[in-house]
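Missing here is one protein chain; the remaining ones are kept as they sit in the complex.
Each chain gets a letter, A and B, in the order it is written, and its residues are counted from 1.
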Amino acid sequence: VVALPTLSAFEAANAVGLAAFALVGSLTAVEAELDLLGVAVAGVATALGGGITRDALVGRTPAALTAEMDVLIALADVVLAVVVASLGRRDLSASPVVTVPDAVGLAAFAATGALVGAEAGLSAFGVVTLATLTGVGGSVIRDVLLQEVPFVLHEDFYATCAVVGGVAFWAATAAGLSASLGAGACAATTLGLRLAALRRDWALPTVDAIGKR
Amino acid sequence: VVALPTLSAFEAANAVGLAAFALVGSLTAVEAELDLLGVAVAGVATALGGGITRDALVGRTPAALTAEMDVLIALADVVLAVVVASLGRRDLSASPVVTVPDAVGLAAFAATGALVGAEAGLSAFGVVTLATLTGVGGSVIRDVLLQEVPFVLHEDFYATCAVVGGVAFWAATAAGLSASLGAGACAATTLGLRLAALRRDWALPTVDAIGKR
Partner (left out) sequence: VVALPTLSAFEAANAVGLAAFALVGSLTAVEAELDLLGVAVAGVATALGGGITRDALVGRTPAALTAEMDVLIALADVVLAVVVASLGRRDLSASPVVTVPDAVGLAAFAATGALVGAEAGLSAFGVVTLATLTGVGGSVIRDVLLQEVPFVLHEDFYATCAVVGGVAFWAATAAGLSASLGAGACAATTLGLRLAALRRDWALPTVDAIGKR
């Protein structure tokens, strides 16, 4: 067996995440009854929005606008979403076929955010923020465009996983590990937390709930 | 007759577009019953938002914040919109007096986006994306601020014209034409499509409609 020479585990996770994000984003727009362009924009924005935000904040030309492959993956998944949706299967976004790859994407994107932030010389807080924004930025942009309160702000243990993953990156590198190992720790932490949250329906409390205790 | 030495066809189209965008944006805010500052912000954001987004993405200091003339045009049109609106003529934004200059603006802005993207070394996809974002970015920002789903995402053949214009730029330059000729092809394609869409009420189908066929 000959291994694919340039496809690291990291790039594979990134591709899985892009595909899952594009699929979820497109299906959300189909449910909102947007036209084909709207569906394509929502899918591509969900997949690429986090990375573009990351690069804009640290002053890099967005990788998504200079590479071709990311976009082809996103567009292929938009087409897939349209086919799936026109066959009547719109409930797919809550199925493990989508939520598990979506968790992989969150983990991969959080890890790239932490890596880019560390390279740009950000503070510990900056690294955690960039990990989180890279992981959830795409879906926030999509929800703002579709006039919904970003789902990551609503009683869900989603962005929190990326925050903790960013802290794991910082802890690992502060302990002397390399940035690559830190990125691995970030991805593993984010993925593990997200999968556990999906399985156990974790949610953060609201302040109302705290007040009532 | 002495020609104006520094005013190219391109700059003229850009000025027409700025004026039309500022007028449409201000009238939208008047309809939403914002106060005078809100109307001014909506008008200026619609006119300048696309170009500022374009420059922020490729890491340039926004042209709108370093030049004076663009802003003066935008502010003059905000004043015009307030005068027009206080005289009771608020239906102007659907009239050809506004929609044709608005199409010119979409075409001019898409062409500047494609040019800047090519200069920044973006991929073909990046060039098309930047052309589209430059053309529609201002109205997206305005609609997000006014809490409306961006009209470009709703059953309208508007952003699609800029996408095809961006593809025309890419095709022209890939065929060996200069960037200037590519920009001309982009503007002509975008303008022609938009005017045809206005005349014939073109719209993209929704996925529901596709499923029902």
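Couple of notes before you dig in:
Assume a residue touches a chain if its C-beta (ideal position, glycine included) is under 8 Å from a C-beta of that chain, and two chains touch if they have at least 3 such contacts.
Note that this is a predicted model, so its numbers are computed, not measured.
Within the whole complex, the absent chain has one touching residue among B:Ala56, B:Ala76, B:Val100 or B:Ala197, and that is B:Ala56.
Residue positions on subunit B in contact with the hidden chain: 29-30, 32-39, 41-42, 52, 56, 59-62, 64-68, 71, 82, 85-88, 144-147, in rising order. Counting over the whole complex, subunit A has residues 56-59, 117, 120-126, 129-130, 140, 144, 147-150, 152-156, 159-160, 163, 203-208, 210-211 touching the chain that is not drawn.
The rule is short, and it goes like this: only the chains that are shown with their structure count from here on.
Chain centres here are Cα averages; for subunit A and subunit B they lie 30 Å apart.
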